[in-house]
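Shown here: the complex without one of its protein chains, the others still in place.
On to subunit A.
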(Lines give C-alpha, C1' and ligand atoms only; values in the text may rest on other atoms or scores of the structure.)
Protein backbone atom coordinates (compact mmCIF):
# COMPACT_ATOMS: atom_id res chain seq x y z
CA UNK A 1 0.00 0.00 0.00
CA UNK A 2 2.78 2.38 0.94
CA UNK A 3 4.50 1.52 -2.32
CA UNK A 4 1.31 2.22 -4.26
CA UNK A 5 0.81 5.64 -2.72
CA UNK A 6 4.44 6.59 -3.24
CA UNK A 7 4.38 5.47 -6.85
CA UNK A 8 4.01 8.13 -9.52
CA UNK A 9 1.02 6.28 -10.94
CA UNK A 10 -1.11 6.76 -7.83
CA UNK A 11 -2.95 9.79 -9.22
CA UNK A 12 -3.90 7.91 -12.39
CA UNK A 13 -5.06 4.91 -10.34
CA UNK A 14 -7.46 7.12 -8.42
CA UNK A 15 -8.49 8.78 -11.68
CA UNK A 16 -9.35 5.46 -13.30
CA UNK A 17 -11.34 4.28 -10.28
CA UNK A 18 -13.29 7.54 -10.18
CA UNK A 19 -13.89 7.48 -13.92
CA UNK A 20 -15.14 3.87 -13.91
CA UNK A 21 -17.41 4.65 -10.98
CA UNK A 22 -18.93 7.61 -12.84
CA UNK A 23 -19.34 5.65 -16.06
CA UNK A 24 -21.07 2.87 -14.14
CA UNK A 25 -23.51 5.21 -12.43
CA UNK A 26 -24.15 7.48 -15.41
CA UNK A 27 -24.16 4.88 -18.13
CA UNK A 28 -24.81 6.58 -21.48
CA UNK A 29 -24.44 3.75 -23.89
CA UNK A 30 -23.69 0.48 -22.20
CA UNK A 31 -20.17 0.95 -20.80
CA UNK A 32 -19.81 -2.55 -19.35
CA UNK A 33 -20.43 -4.40 -22.58
CA UNK A 34 -18.00 -6.65 -24.41
CA UNK A 35 -18.17 -4.42 -27.46
CA UNK A 36 -17.32 -1.22 -25.61
CA UNK A 37 -14.60 -2.77 -23.50
CA UNK A 38 -13.01 -4.42 -26.50
CA UNK A 39 -12.94 -1.14 -28.45
CA UNK A 40 -11.70 0.93 -25.56
CA UNK A 41 -8.95 -1.50 -24.59
CA UNK A 42 -7.79 -1.85 -28.19
CA UNK A 43 -7.39 1.92 -28.59
CA UNK A 44 -5.91 2.17 -25.11
CA UNK A 45 -3.26 -0.39 -25.99
CA UNK A 46 -2.25 1.51 -29.13
CA UNK A 47 -2.14 4.88 -27.37
CA UNK A 48 -0.35 3.36 -24.38
CA UNK A 49 2.48 2.10 -26.60
CA UNK A 50 2.99 5.60 -28.01
CA UNK A 51 2.66 7.15 -24.54
CA UNK A 52 5.17 4.70 -23.01
CA UNK A 53 7.81 5.84 -25.49
CA UNK A 54 6.85 9.42 -24.78
CA UNK A 55 7.21 8.71 -21.06
CA UNK A 56 10.81 7.55 -21.53
CA UNK A 57 11.64 10.81 -23.25
CA UNK A 58 9.80 12.88 -20.64
CA UNK A 59 11.70 11.05 -17.90
CA UNK A 60 14.94 12.34 -19.43
CA UNK A 61 13.45 15.85 -19.20
CA UNK A 62 12.83 16.18 -22.92
CA UNK A 63 9.66 15.94 -24.99
CA UNK A 64 8.82 14.36 -28.35
CA UNK A 65 6.12 16.09 -30.38
CA UNK A 66 6.78 14.01 -33.48
CA UNK A 67 5.29 10.68 -32.28
CA UNK A 68 1.97 11.12 -34.08
CA UNK A 69 3.68 11.75 -37.41
CA UNK A 70 6.19 8.93 -36.82
CA UNK A 71 3.26 6.63 -36.02
CA UNK A 72 1.66 7.61 -39.34
CA UNK A 73 4.88 7.51 -41.36
CA UNK A 74 5.86 4.05 -40.08
CA UNK A 75 2.37 2.76 -40.81
CA UNK A 76 2.40 4.20 -44.33
CA UNK A 77 5.86 2.73 -44.96
CA UNK A 78 4.71 -0.67 -43.71
CA UNK A 79 1.70 -0.76 -46.07
CA UNK A 80 3.25 0.82 -49.16
CA UNK A 81 6.49 -1.18 -49.04
CA UNK A 82 4.73 -4.51 -48.50
CA UNK A 83 4.11 -5.31 -52.22
CA UNK A 84 7.85 -5.09 -52.96
CA UNK A 85 9.35 -6.36 -49.68
CA UNK A 86 6.73 -8.73 -48.29
CA UNK A 87 5.27 -8.41 -44.80
CA UNK A 88 8.41 -9.25 -42.75
CA UNK A 89 10.65 -7.10 -44.98
CA UNK A 90 8.40 -4.05 -44.86
CA UNK A 91 7.97 -4.50 -41.10
CA UNK A 92 11.74 -4.34 -40.58
CA UNK A 93 12.24 -1.42 -42.97
CA UNK A 94 9.33 0.53 -41.47
CA UNK A 95 10.75 0.09 -37.98
CA UNK A 96 14.19 1.12 -39.24
CA UNK A 97 12.65 4.31 -40.61
CA UNK A 98 11.11 5.00 -37.21
CA UNK A 99 14.40 4.32 -35.42
CA UNK A 100 16.27 6.58 -37.85
CA UNK A 101 13.76 9.39 -37.24
CA UNK A 102 14.30 9.06 -33.49
CA UNK A 103 18.05 8.92 -33.89
CA UNK A 104 18.20 12.04 -36.07
CA UNK A 105 16.00 14.03 -33.69
CA UNK A 106 17.79 12.80 -30.58
CA UNK A 107 21.18 13.59 -32.07
CA UNK A 108 20.01 17.08 -33.06
CA UNK A 109 18.81 17.67 -29.49
CA UNK A 110 21.99 16.51 -27.72
CA UNK A 111 24.68 17.53 -30.22
CA UNK A 112 23.06 20.78 -31.23
CA UNK A 113 22.00 21.49 -27.63
CA UNK A 114 18.59 22.46 -29.01
CA UNK A 115 15.28 22.39 -27.15
CA UNK A 116 13.58 19.08 -27.96
CA UNK A 117 10.26 20.86 -28.29
CA UNK A 118 11.53 22.73 -31.35
CA UNK A 119 13.44 19.83 -32.92
CA UNK A 120 10.51 17.42 -32.63
CA UNK A 121 8.04 20.08 -33.78
CA UNK A 122 10.18 20.14 -36.92
CA UNK A 123 10.02 16.33 -36.97
CA UNK A 124 6.22 16.46 -36.64
CA UNK A 125 5.87 18.63 -39.76
CA UNK A 126 8.64 16.94 -41.73
CA UNK A 127 7.30 13.41 -41.22
CA UNK A 128 3.71 14.50 -41.93
CA UNK A 129 4.94 16.18 -45.13
CA UNK A 130 6.65 12.97 -46.22
CA UNK A 131 3.38 11.08 -45.65
CA UNK A 132 1.52 13.50 -47.93
CA UNK A 133 4.16 13.33 -50.66
CA UNK A 134 4.60 9.56 -50.41
CA UNK A 135 0.92 8.65 -50.55
CA UNK A 136 -0.12 11.55 -52.76
CA UNK A 137 -3.11 11.81 -50.46
CA UNK A 138 -4.43 8.44 -51.60
CA UNK A 139 -5.57 5.51 -49.48
CA UNK A 140 -3.46 2.35 -49.49
CA UNK A 141 -4.58 -1.16 -48.64
CA UNK A 142 -3.01 -4.50 -47.90
CA UNK A 143 -3.52 -7.22 -50.47
CA UNK A 144 -5.66 -10.17 -49.30
CA UNK A 145 -2.47 -12.26 -49.12
CA UNK A 146 -0.77 -9.79 -46.82
CA UNK A 147 -3.86 -9.59 -44.62
CA UNK A 148 -3.73 -13.28 -43.91
CA UNK A 149 0.04 -13.44 -43.50
CA UNK A 150 1.02 -15.06 -40.18
CA UNK A 151 2.92 -11.97 -39.07
CA UNK A 152 -0.05 -9.71 -39.79
CA UNK A 153 -2.23 -12.05 -37.75
CA UNK A 154 0.33 -12.08 -34.92
CA UNK A 155 0.39 -8.28 -34.77
CA UNK A 156 -3.21 -7.47 -35.55
CA UNK A 157 -5.30 -10.55 -34.91
CA UNK A 158 -6.80 -11.74 -31.68
CA UNK A 159 -6.32 -14.59 -29.23
CA UNK A 160 -9.06 -15.88 -26.92
CA UNK A 161 -11.19 -12.97 -28.08
CA UNK A 162 -8.62 -10.41 -26.99
CA UNK A 163 -6.94 -8.10 -29.49
CA UNK A 164 -3.25 -8.71 -30.18
CA UNK A 165 -2.38 -5.12 -29.26
CA UNK A 166 -3.27 -5.87 -25.63
CA UNK A 167 -0.76 -8.71 -25.44
CA UNK A 168 1.86 -6.52 -27.07
CA UNK A 169 1.36 -3.63 -24.70
CA UNK A 170 1.60 -6.12 -21.83
CA UNK A 171 4.91 -7.49 -23.09
CA UNK A 172 6.33 -4.05 -23.86
CA UNK A 173 5.37 -2.55 -20.52
CA UNK A 174 6.91 -5.43 -18.55
CA UNK A 175 10.12 -5.12 -20.57
CA UNK A 176 10.21 -1.34 -20.10
CA UNK A 177 9.58 -1.61 -16.37
CA UNK A 178 12.43 -4.09 -16.01
CA UNK A 179 14.67 -1.89 -18.12
CA UNK A 180 13.84 1.26 -16.16
CA UNK A 181 14.09 -0.04 -12.62
CA UNK A 182 16.34 -3.07 -13.01
CA UNK A 183 19.19 -2.21 -15.35
CA UNK A 184 22.15 0.15 -15.58
CA UNK A 185 20.59 1.95 -18.50
CA UNK A 186 17.40 2.60 -16.53
CA UNK A 187 19.31 3.95 -13.56
CA UNK A 188 21.22 6.30 -15.85
CA UNK A 189 18.08 7.37 -17.69
CA UNK A 190 16.37 8.33 -14.43
CA UNK A 191 19.54 10.07 -13.26
CA UNK A 192 19.77 12.03 -16.51
CA UNK A 193 16.24 13.31 -16.01
CA UNK A 194 16.77 13.97 -12.31
CA UNK A 195 19.91 16.03 -12.72
CA UNK A 196 21.80 15.99 -15.98
CA UNK A 197 24.79 17.77 -14.46
CA UNK A 198 25.11 15.33 -11.57
CA UNK A 199 24.73 12.32 -13.84
CA UNK A 200 27.45 13.72 -16.10
CA UNK A 201 29.74 14.27 -13.14
CA UNK A 202 29.48 10.55 -12.34
CA UNK A 203 30.55 9.70 -15.86
CA UNK A 204 27.11 9.00 -17.32
CA UNK A 205 26.99 9.76 -21.04
CA UNK A 206 23.72 11.65 -20.85
CA UNK A 207 23.90 12.40 -24.58
CA UNK A 208 23.82 8.67 -25.38
CA UNK A 209 21.03 8.11 -22.84
CA UNK A 210 18.83 10.82 -24.37
CA UNK A 211 19.44 9.71 -27.94
CA UNK A 212 18.53 6.13 -26.97
CA UNK A 213 15.33 7.38 -25.33
CA UNK A 214 14.36 9.22 -28.53
CA UNK A 215 15.06 6.10 -30.63
CA UNK A 216 12.98 3.90 -28.30
CA UNK A 217 10.18 6.48 -28.35
CA UNK A 218 10.05 6.59 -32.15
CA UNK A 219 10.30 2.79 -32.35
CA UNK A 220 7.34 2.37 -30.01
CA UNK A 221 5.31 4.98 -31.92
CA UNK A 222 6.14 3.19 -35.17
CA UNK A 223 5.31 -0.20 -33.68
CA UNK A 224 1.94 1.13 -32.52
CA UNK A 225 1.28 2.37 -36.05
CA UNK A 226 2.09 -1.08 -37.45
CA UNK A 227 -0.18 -2.79 -34.90
CA UNK A 228 -3.03 -0.49 -35.90
CA UNK A 229 -2.58 -1.24 -39.57
CA UNK A 230 -2.28 -4.99 -39.04
CA UNK A 231 -5.68 -4.74 -37.41
CA UNK A 232 -7.19 -2.43 -40.04
CA UNK A 233 -4.84 -2.42 -43.03
CA UNK A 234 -5.73 0.90 -44.57
CA UNK A 235 -3.69 4.10 -44.50
CA UNK A 236 -4.85 7.64 -44.81
CA UNK A 237 -2.79 10.82 -44.65
CA UNK A 238 -4.15 11.87 -41.28
CA UNK A 239 -3.03 8.63 -39.61
CA UNK A 240 -1.78 9.56 -36.15
CA UNK A 241 -2.71 13.23 -36.28
CA UNK A 242 -2.95 14.84 -32.82
CA UNK A 243 -1.66 11.60 -31.34
CA UNK A 244 1.37 13.37 -29.86
CA UNK A 245 -0.98 15.45 -27.73
CA UNK A 246 -2.90 12.40 -26.55
CA UNK A 247 0.35 10.57 -25.81
CA UNK A 248 1.79 13.45 -23.80
CA UNK A 249 -1.52 13.78 -21.97
CA UNK A 250 -1.55 10.07 -21.14
CA UNK A 251 2.04 10.21 -19.89
CA UNK A 252 1.41 13.30 -17.76
CA UNK A 253 -1.91 12.03 -16.40
CA UNK A 254 -0.01 8.82 -15.63
CA UNK A 255 2.34 10.70 -13.33
CA UNK A 256 5.37 11.49 -15.50
CA UNK A 257 6.71 14.82 -14.31
CA UNK A 258 7.82 17.19 -17.05
CA UNK A 259 10.65 18.14 -14.70
CA UNK A 260 12.13 14.73 -15.45
CA UNK A 261 13.33 11.72 -13.53
CA UNK A 262 9.98 10.45 -12.31
CA UNK A 263 7.30 8.36 -13.93
CA UNK A 264 5.35 5.15 -13.79
CA UNK A 265 4.75 2.54 -16.46
CA UNK A 266 1.41 1.45 -14.98
CA UNK A 267 0.43 5.11 -14.60
CA UNK A 268 1.02 5.77 -18.30
CA UNK A 269 -1.19 2.84 -19.30
CA UNK A 270 -3.94 4.07 -16.96
CA UNK A 271 -3.45 7.58 -18.35
CA UNK A 272 -4.03 6.22 -21.85
CA UNK A 273 -7.13 4.43 -20.60
CA UNK A 274 -8.52 7.69 -19.22
CA UNK A 275 -7.89 9.60 -22.45
CA UNK A 276 -9.38 6.90 -24.66
CA UNK A 277 -12.40 6.33 -22.39
CA UNK A 278 -13.29 10.00 -22.50
CA UNK A 279 -13.05 10.00 -26.26
CA UNK A 280 -15.26 6.93 -26.49
CA UNK A 281 -17.88 8.23 -24.10
CA UNK A 282 -18.13 11.59 -25.85
CA UNK A 283 -18.55 9.91 -29.22
CA UNK A 284 -21.16 7.59 -27.70
CA UNK A 285 -22.93 10.63 -26.34
CA UNK A 286 -23.10 12.06 -29.81
CA UNK A 287 -21.04 15.09 -28.89
CA UNK A 288 -19.19 16.73 -31.79
CA UNK A 289 -15.75 15.14 -32.02
CA UNK A 290 -14.08 18.51 -31.51
CA UNK A 291 -15.38 18.55 -27.94
CA UNK A 292 -13.17 15.64 -27.19
CA UNK A 293 -9.99 17.74 -27.44
CA UNK A 294 -11.49 20.23 -24.99
CA UNK A 295 -12.20 17.45 -22.55
CA UNK A 296 -8.73 15.97 -22.82
CA UNK A 297 -7.37 19.45 -22.14
CA UNK A 298 -9.51 19.82 -19.03
CA UNK A 299 -8.60 16.36 -17.74
CA UNK A 300 -4.94 17.06 -18.39
CA UNK A 301 -4.96 20.26 -16.36
CA UNK A 302 -6.82 18.62 -13.48
CA UNK A 303 -4.37 15.71 -13.57
CA UNK A 304 -1.31 17.94 -13.52
CA UNK A 305 -2.64 19.89 -10.54
CA UNK A 306 -3.52 16.68 -8.74
CA UNK A 307 -0.16 15.01 -9.44
CA UNK A 308 1.71 18.09 -8.32
CA UNK A 309 -0.23 18.31 -5.06
CA UNK A 310 0.38 14.62 -4.55
CA UNK A 311 4.12 15.01 -5.20
CA UNK A 312 4.33 17.91 -2.72
CA UNK A 313 2.38 15.87 -0.20
CA UNK A 314 4.92 13.10 -0.57
CA UNK A 315 7.71 15.61 -0.06
CA UNK A 316 9.20 15.61 -3.55
CA UNK A 317 10.64 18.82 -4.89
CA UNK A 318 8.70 19.63 -8.01
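Convention: a residue touches a chain if its C-beta (ideal position, glycine included) is under 8 Å from a C-beta of that chain, and two chains touch if they have at least 3 such contacts; residues count from 1.
Here is the rule we use: contacts and distances are computed from a predicted model.
Asks: Can you tell which of "Betaine--homocysteine S-methyltransferase", "4Fe-4S dicluster domain-containing protein", "aminomethyltransferase" or "ATP-binding cassette domain-containing protein" UniProt lists for the chain that's not drawn?
Replies: "ATP-binding cassette domain-containing protein"
Asks: For the chain not shown, which residue from A:188, A:210 or A:279 touches it across the whole complex?
Replies: In the complete complex, the chain left out is touched by residue A:188.
Asks: Please identify, in ascending order, the residues of subunit A that touch the omitted chain?
Replies: Interface with the chain not displayed, on the subunit A side: 178, 182-184, 187-188, 190-191, 193-195, 197-205, 260-262, 315-317.
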